[in-house]
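One protein chain is absent from this view; the other protein chains keep their places.
Chain nomenclature is as follows: A and B, assigned in order of appearance, with residue numbering initiated at 1 for each chain independently.
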Amino acid sequence: MDLEALVACFGSLACVVTQTTSGLIVGLLLFLVAAGLTLIFGVLKIVNFAHGTFYMLGAYIAYSVLRASGSYGLAVLAAGAAMAVFGVAFERFLIARVYGGNVLMQLLICYAVVLIFDDLVKLVWGADFHAMGMPDAFQRAPIFIAGGVVPPFYAGLIAVSLCLAALLGLGLGVTRIGKIITAAADNPQMVSALGINTTALFALVFGLGGGLAGLAGALAAPVRSLSPGMGFSVLIESFIITVIGGMGSIAGALLAAIGIGLLRGFGTIGFPLFTDGLIYAAMILVLLLRPSGLFGREMV
Amino acid sequence: MTPLAREGGIALIVLALLLGAPALFSSPAFEDFIIRLSALALFASSLNLLVGASGMISFGHGMFYGFGAYAFALLMQRTALSLLPAFLLTLGLTALAALLVGGVCIRLKTIYFAFVTLAIQMLFYSVIISWESLTGGDQGLRGGIPRRVIAGLDINHQRHLYQVCALLLVVGLFAMRHITASPFGMTLRMIRDNEARAAFLGIPLWRPKLAVFVLAAVFAALGGVLASLFVSGAYPELADWPISGQAIFAVMLGGIESFLGPLAGSAILLALNDIFTRITEYHGLVQGGVILLFALGLRRGVLDFLRRDRARGEAASR
Partner (left out) sequence: MTKEGVCRRTVLTAGVASMISMPFVARGAGNAVRIGVPTVLSGPIALLGTSSRNALMLEADRINAGGGLAGRKIELIFQDGKAQPQETARIAREMINSGGCELLIDATPSSGAFAVQEVVRDLGVLCFHTGSETSSLTADPKLRAPTAFRCARQGVHDSIAGGAYLAQFASEHKFNKWATCSPDYAYGHDTTVQFLDFFRHFKPDIEIITQAWPKLGQPDLTEVITKLIQAKPQALFTLLYAGDLSAFINQGNVYALFGAMSVCTPNVDYPVLNAIKNLPDGIQSGTRYFEDFPALPANKAWGEAYRTRFGEYPTNWSWQSAASMMFLEAAAKKAGTADGKALVPVLSGLTIDCPFGVDGRITMRDDHTIIDYAIGWGHTIAKPPFITGVKAADWGQIIELETAWKKQQGYI
């Protein structure tokens, strides 16, 4: 514990600005992964433990596309699109076959998929870790705001992530299909009784979730190490976020993600050895006091 | 003959076969396999006490497996206790821990119960990692479990460990079988199938749920003790959440509705792992593929599938 350092940090605008942007960066990238996870759970009541695999594949695809084309924008779009298709295929060919069975059967399938794709990545890209490197457009000196450091690439990431969050919220709240998805999350029987094609809907939700995870992987790739199995730690953290925010709630995931980001940002200064334990404790408390999460609705 | 006597008879025969096997053919690899199988099968069967018999899906059952392993290894390394007291004390401590965890968790339903158990296991794991002075942190409890011979039994000796494991496996499975077949097991099934009706009939729900949670934890710890003896120490991997996954997958592969399903699933899981890690570096790929075939082809555990298949066959021949 180093509360003195924490107090000192809160007393300095530079420190607050820097650690807040750090927290936002950590949180918003996690949000993109968690958003898909929470959406899939909300509509299909499935915990997609293969979601980290989507993220990993997104990062690797972006790496290869950037290598081949030299365009980072193209790499990000390609990764998102590829993982959206992958998500649909995953739902159609694997998950859809065990609907109505024991939920643990879906878990078994996710496990098999994680095993398979960790090895496929090793087969295609090799066992060693890769780094994509910063795209040339972002090779600039950090910006200073009120004495705090904000790298331009991260400023861009925050903007893109917030835009995606807004688009997602808007899309779900305003468009017809978005409203159907929201309704399906609340009451799937009713949606299906209204004659809406739930088969297509489920595939669409998996596609959306997969696409978001793929985008997150691609957006994070320039600064992270790519290695087989890299999706695992991201899966755990996004899972915690969806549970705290409420399984099925996009707004909850956003707030929980930012909350955890900030906790990490300031936790590293105040109690560097105990941030994880604190996050788990928060998760347990939320589950006990409000099982459906801060923003979730009680499952029927 | 009562079913209990019949099953007791079968258990005795199996035990005799297992204990006699080394005299017929000496295969250290087979003995290792049975040792590992007994650890995983006891663990997976204990999970099925929750999942199959009571409808309580736990994602964090591995914490008791890890708790058993650490508690036993610590008692053996840090105290002068002999084998049996250390073993019994481990089971007692696990029951106590499970009482606390269960008391907090069992009021949550369905998926939330699963999540909160997982969250508590994550916290437990992070405590093991951080509490280096006690647990050795990520490096685990190294240096081996001290040899304390009792009545000519040296548990660090492979053959002796094999015999102990075979005995505990058969006795443990038989005890769990007895629990599910008892009136207590009936109550659990009633709660599983219709909680509202059970409550209406005046059954206080939390008591049997908490009881089975503690029982399952004790049997999981039994598996954990065997695992710690096999590796002669305790390592954080034994308490991490993928270990809970192992038990879930064993249950799902073998069959949730058949009592011996988790045993069969554990054997399949271990055999798949052993064979494929030997043949190929890409064992995950092959193993994942085979698991997918099982899951999509049978859509239920192997034993459940066989039983239904037989039931269908009999119906058709009638």
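Here is the rule we use: contacts are C-beta pairs under 8 Å (C-beta built on N, C-alpha and C of every residue); 3 or more make two chains touch, one makes a residue touch a chain.
Quick caveat: nothing in here was measured; it's all calculated off a predicted structure.
Every visible chain touched by the undisplayed chain in the complete complex is listed here: A, B.
The chain that is not drawn here is touched, among residues B:190, B:260 or B:306, by B:306.
Checked against the hidden chain, the listed residues A:18, A:161, A:198 or A:242 yield one contact partner: A:18. Panel shows chain A; residues 5, 9, 14-15, 18-19, 21-23, 25-26, 29, 118-119, 122, 127-134, 139, 141-142, 149, 151, 153-154, 220, 222-225, 227-230, 233-234, 264-265, 267-269, 272-273, 276 of it touch the chain omitted from the view. Residues of chain B in touch with the missing chain: 27-30, 32-33, 36, 129, 132, 136-140, 142-144, 156, 158, 227, 230-233, 235, 237-238, 264, 267-268, 271-272, 274-275, 277-278, 281, 283-284, 302, 305-306, 309-310, 312-313, 316-317.
Note that in this section only the chains that are shown with their structure count from here on.
Separating the centre of chain A from that of chain B, both taken as means of CA atoms, is a distance of 33 Å. Chain B meets chain A in the complex at residues 51, 57, 104, 108-112, 115-116, 119-120, 122-123, 126-127, 130, 245, 248-249, 251-253, 256, 282-285, 287-289, 291-292, 295-296, 299-300. For chain A in complex with chain B, the residues that touch the partner chain are 45, 47, 94, 97-98, 101-105, 107-109, 111-116, 118-120, 122-123, 236, 240, 243, 247, 273-274, 276-277, 280-281, 283-284, 287-288, 291-292, 299.
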